[in-house]
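Complex shown without one protein chain; remaining protein chains in place.
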Amino acid sequence: MRKPFRLQKRDDSPVSLRIVICVCSVLLALVFCGILILAMGNNPVAAYARLFRGAFGSGTRLGTTAAKAIPLMLCGLCVAVAFKMRLMTIGAEGQMTLGCLAASGVALFSHIPGPMMLVVMMLAGFAAGGVWALISVLPKVYLGVSEVIVTLLLNYVAMLFSDYFVYGPWRDPKGDNMPFSAPFADNARLPKLFGSEVHLGIVIAIVAALILWFIFKKTVWGYEIRVIGESPKAARYAGMNIRRNMLLTMLISGGLAGLAGACEVSGTVGILKSGISNDSGYTAIIIAYLSKFNPLVVLLVSFLFGGLQAGGYSMQLVGLPVQIVTMLQGSILLFVLGGEFLTRYKIVPNRAGKEAAVHVGE
Amino acid sequence: MKKNEMRILALLLTLALAIACLAGCSSGKAETAETTAAGSAATTAAGSAATTAAGERKCKVGVVNTGTAETMAWTRAHKEGIDYLKEKMPDLDVVWVEDVADSGPDCGTVIDELVNEGCNLIFTTSYGFMQATQEAAKKYPNVLFFHNQSTTYGDNLGVYDVRDYEAVFLTGYLAERVSKGNFLGYVGTNPMPTVIRAANAFALGAKYANSDVKMQAVFTNSWYDVTAEKEAALALIDSGAKALGMQVSSPAVVQASQERGIYSVGFSDDMHDYAPKSVLCSFKWNWGPLYLYMVQSFIDGTLTKGEDLFFGLDKGCGGITAYNKDLVSDDIAKDCDALFEKLKSGDVKVFYGAIKDNTGKTHGTADKDLPSEDIRSMDWLVDFMSGKV
Partner (left out) sequence: MSASELVSFLSSAIIASMPILLAAVGEVFDQRGGVMNLGLEGVMLMGAVSGYVAVVKTGSLTVAVLCAVGAGLLMGLLFSFLVVTLQADQTVCGLSITLFGTGLSGYIGKSVSGVASSLVFKPVSIPLLSKIPVLGPVLFHQDVMVYFMYVLVFASWFYIYKTKGGLILRSLGENPSTADVLGISVVNLRYLYTCLGSVLAALGGAYLTLAYTPLWADKMTSGKGWIALALVIFSMWNPLLVAVGAFLFGGINVLALRMQVAGAAVPSQFLNMLPYLCTILVLIFATGNFRGRRKSLAPKALGQPYDRESR
């Protein structure tokens, strides 16, 4: 029996189509999760309403959402840069942790006066993350070892390394031996903007995104990154220095994650402790993928994900279970991934007796 | 675009629109529901204020937790304390929020939400919430905050904790009496004061039963690593430990103990069912009476500012589950009960006098209790217990 539909490969997939499919996938994910929520015995519509309100429902809440989005933005940019070159780095979490550590070190021990302190902290964070990322990609560049596993394993190493300082030498001598450092001086804290929760880090994130966008769109290097990512063979034939590009890209990528750590520890937390990264490095992978590695879209998607987290707490206040947020994130990703398929194929009715014509352009 | 796709798209957009409309309507409903709830809470409290003594304040409690009560023993213990509170005060309005990340702005966000909901007495139960709680206290001077495990208090920020070491001392004594071993072990999570003081208390309790006992403490360096906990237990057992105490996140340690035929003491949950041939009893936090005290004093107006509340056995906090009848003989049980009474009354003190640690330093002064600050900032192990912190 003939199938009623068949798949036909598209010849092109315009941006408008991609956006539509992406949005539809997200909506479908919401519906799917809504069914799961219903199965859990809650009202999905009320849940979503509460989620939305908790994330965006007031000026303060918008501010909190934006503040939560900052580390996601920077880590998202980190992952986007690397993935664009098919460097599948899972190491943002560890790079961010070391960025926190380095920035904290500067804040606690350098006694730099005035605003220079923040500049040095940010540079230290960038450097720490960048160096760690470089280390993790050296085996790939020179020996062809997969970067996926190495970056992931180094996350654990980075977090244990940071923990050593938190539980040991950098503990606040006046802090009852709790695993925190001494609080940072005022000039080591990123100032908050307009009296809200959002700190200067957001400016850093936006500027970074704009710079990256410019690099990708307008510079030779950005072009090289794209080509190497899509076809290493073509890149080699074109004479591009793949090795150097890999190292440079990872340096920038890790630097961005390190910057995320520096911003977070300086703008939000103000003290060195364990777990500041809070899975931002992993969420960033989802964000980067959903943004199709476009730096400006990363900003938007990070904001939405920040809202998800903020709204999640609000949902708890009316008795909705915690797991909804993770399930929602997972579902959105799965549906968008599945929806990708429709950008490459379309479903065409299989009419008997007719040969399928080749559709040129849409 | 082709017709098929247009149809699908139209369908989806309609669906989306429908959802959005419903969301709009129900968010209105949700708001009304909340106002009604808040309104009724206020009326009840106001009503009861009218009929009870002057000075009574209405109280809406908020509790901020890390992890969930289902998955984390620490949070579960607090949940039990709050349930105890709700049992004694069924009209009390309590908002329980869990799985709040330990670091970052989340605690602050949740506190904002709670204050928005009308909470005026807020407990934050993880040490990681310290900074967020301190900042929130400055931000909301009309709300009373109590943070668990820290020691800085003042104005509208208080601190609270349970003298766990009293009951843990008892469990060390029990473990030594039953096992009669010369070498006992202790498995801890991260080497931080709460965990360290419990390890020391366990050791001192064992020593109370047998002055020649030697101990070793091992830390898994993770709040939550089941495999590491099991392997740590096995490592201690292979080194000759005859009983294990613990402050960990899962029953892996007691299971490992049962596997190898040695005794153990459970922590925070009643771990008897996990290892009925090994668990002598389990330590329980019993936060309940402390929460009850704080809420009741708040309502009747005696608790108006931040205080330092460090409650022990004499107030009903901290304690153990029933002894395992199959493993603990009646004689030993009687001796333990007697010790319990002495700990409660203060005849036996856990941290007293000059105590030497395993690096050679001495803490405390002879004939004096170890000061409370030192207990809560403990970062050393007693001299007959090997291990690094």
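Lettered A and B in written order, each chain numbered from 1.
FYI, a residue touches a chain if its C-beta (ideal position, glycine included) is under 8 Å from a C-beta of that chain, and two chains touch if they have at least 3 such contacts.
Note that the structure is a prediction, hence the values are computed from the model and not measured.
Interface note: of A:P14, A:G168, A:P191 or A:P349, the residue touching the hidden chain in the full complex is A:G168.
Of the options B:Y165, B:F202 or B:F219, the residue whose C-beta touches the omitted chain is B:F219.
Mapped onto subunit B, the interface with the missing chain covers residues 68, 70-71, 76, 191, 216, 218-222, 224-228, 230-232, 234-236, 238-239, 249-252, 255, 269, 271, 273-274, 276, 386, 388.
Against the chain not displayed here, subunit A makes contact via residues 9, 40, 88, 90, 139, 142-146, 148-150, 152-154, 156-157, 160-161, 163-164, 167-168, 282, 285-286, 289, 321, 323, 326-327, 329-331, 333-334, 337-338, 340-341, 344.
Please note the rule applied: only the chains that are shown with their structure count from here on.
For subunit B in complex with subunit A, the residues that touch the partner chain are 1-2, 4-5, 8-9, 12, 15-16, 19, 22-24, 26-27, 29-30, 34, 68, 95, 97-106, 108-110, 112-114, 117, 127-128, 130-131, 149-151, 190-193, 221, 373, 376-379. Residues 17, 20, 24, 27-28, 30-31, 34, 43, 45-46, 48-50, 52-54, 60, 64, 67-68, 71, 160, 163, 167, 175-180, 183, 197, 264, 268-271, 273-276, 278, 309-310, 313-314, 316-318, 322, 346-347, 349, 362 of subunit A are the ones that touch subunit B when the two sit in their complex.
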